[in-house]
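Quick one: the structure is below, questions incoming.
Complex shown without one protein chain; remaining protein chains in place.
In this document, chain identifiers A and B correspond to the written order of the chains, with residue numbering beginning at 1 in each.
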Amino acid sequence: MFEEQGITPEGDLIVNVGPQHPATHGVLHLVITLSGETIKKVEPHLGYIHRSIEKMCESLTYRQFIYVTSRMDYLSAHINNHACALCVEKGLQVEVPPRAQVIRVLLDELTRIASHELWWGAMAMDIGAFTPFFHAFRERETINDIMEETCGARLTMNYMVPGGVMQDLHPNFQVRVKSFIQQYKQKISEYAELLTGNIIFKNRMKNVGVLSAEDAISYGCTGPTARGSGVSCDIRKLYPYEVYGKLDFEEILETGGDSLARYMVRIREMQQSIRVIEQLVDDIPEGDFQAKTKAVLKLPKGEFYQRVETARGELGVYIVSEGGTTPYRIKFRSPGFSNLSVLDKIARGGKLGDLVAMMGTLDLVIPDIDR
Amino acid sequence: MQNDELQANVSQLLTTATFEEGGDWLTVNVGADELLPLASQLRDDQALTFNYLFCLTCIDWKTHLTMVYHLTSTQYRHSLVLKVKLDRDRPAVESLAFVWRTAEFHEREVYELFGVDFIHHPDLRLLILPDGWEGKNPLRKDFEDPINMIRL
Partner (left out) sequence: MAYVNDTASQFPVQVHETPDGGIVLSKLDDVINWARSNSLWPLTFATSCCGIEMMAVASAKYDFSRFGFEVARASPRQADVIIIAGTIVNKMAPVLKRLYDQMPDPKYVIAMGACAISGGPFFYNTYSVVKGADHIIPVDVYVAGCPPRPEALLHALISLQQKIKSGLTREQIKTGKD
């Protein structure tokens, strides 16, 4: 495992970054070939958090496997659960009541804000600015408190079930979300002053890691990574699910393709998420929060694919069913897997310090890649 | 483009392709040696432009293996599913890593989990499993590991 060390015949140095490293977001092992300080080749070694989730799900029932998926990309745990619940509902052909649809979309957008906040704080810490980390966690704590009151947990809440949501909303939910939005809108401009306008930050991100649009499509990049290069791929707009078709929000596209463009896409996406929440939080429809389903779920024979937009990109859940109570094969098409494959292409020719900025803007969560 | 137009276009490109019913997207069955030319044509044809491969996986039906490719076009927004049936004892198919670059990592994963050999792949070796797991294909249905796997 550690045999690739030393000096190549051309005199280049081979350096290991990770798996235990403060700047890799999780356990990622990169073997970098350096010539001086310029990067010649980056090779990711994965598998340090491979928990064999796909094999495990083949022996869990359709109600049980949802709890495992919130541990895959734990920063958008709600959205992962949502994708699995939608796929199972597609197979059962169950109609989700409107109240449950609105609750699910509200929690999704809150999760997206929390995930982008943590991305912002962690990326700033890697680049060397330690203060935004604490600001980001302050916002995350508010969102975690809202989640905990309604769903019961802070990080891995199994709140979505096939048919709707597990319990009704807490009575305080609307009040807390509205006060969060009021406070958050002022904070976004504070963050713009703190980091985005900083000249050192801009110099570290401009023209670093340029990804062209054709490469983004060919390497299968999705999410803010591809939208920073001008590729329109927001699943909420192209293949709308739940109530996204009726909402008024924009898909953010930037044309630069460099790290600064990907950064600005995520900052503006946080503002669009606030817009979505404002449209929904005032009139949540009354009614059931869960459709009636049988106690033991059996999907008919066939294949079902569901795509959703997580904070990192497009998550695909592919269930192949043979008619039993457990899936025959589940495949999770994770966004980080394809986003990581482009790291070698964009890192060549840059410096070692730029690699940290690039990994930060690709927003990798390694358990999502290894599954 | 709707499914029936896609079906007509694809039959024109490859006359031996068969189609399956059911599901939202058109499902095309092809043989293992016809895959690479059809894939290049699907990407380059001006009316189809399937430039985005978004899912590549394999399913173990106990008598044979099936490779599944999900394609879509960013220009026209239509989608297609390609399926290739492979022999279980010696599964081998051409690599699509030079048609869609994302296939490189996905095919490495299928190689280590199912044992499918991808011909002309630029760098076929283990990706996620540790060293020493070549040959044991964990996601096959007959995989037994009494030391690590505790059965419920």
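Everything that follows uses one rule, which is that a residue touches a chain if its C-beta (ideal position, glycine included) is under 8 Å from a C-beta of that chain, and two chains touch if they have at least 3 such contacts.
All of these numbers come straight from a predicted model, not from anything done at the bench.
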item: Residues of subunit B (touch criterion as defined above) contacting the omitted chain; value: 129-130, 138, 143, 145, 148-152
item: Missing-chain contacts mapped onto subunit A; value: 1, 19-22, 26-27, 47-52, 55-56, 58-59, 67-68, 71, 74-75, 118, 122, 133-134, 137-138, 140-141, 144, 154-156, 367
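Methods note: only the chains that are shown with their structure count from here on.
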item: Approximate Å spacing (C-alpha centroids) for the pair subunit A, subunit B; value: 25
item: Touching residues on subunit A, where the partner in the complex is subunit B; value: 1, 46-47, 50, 52, 54-55, 59, 215, 217-220, 222, 231-233, 238, 302-303, 305, 307, 314, 316, 318, 320, 328-329, 331, 333, 337-338, 340-341, 370
item: Residues of subunit B touching subunit A in the complex; value: 22-25, 51-55, 57, 59-60, 68, 70, 74, 77, 100-102, 104-106, 126-131, 138-139, 152
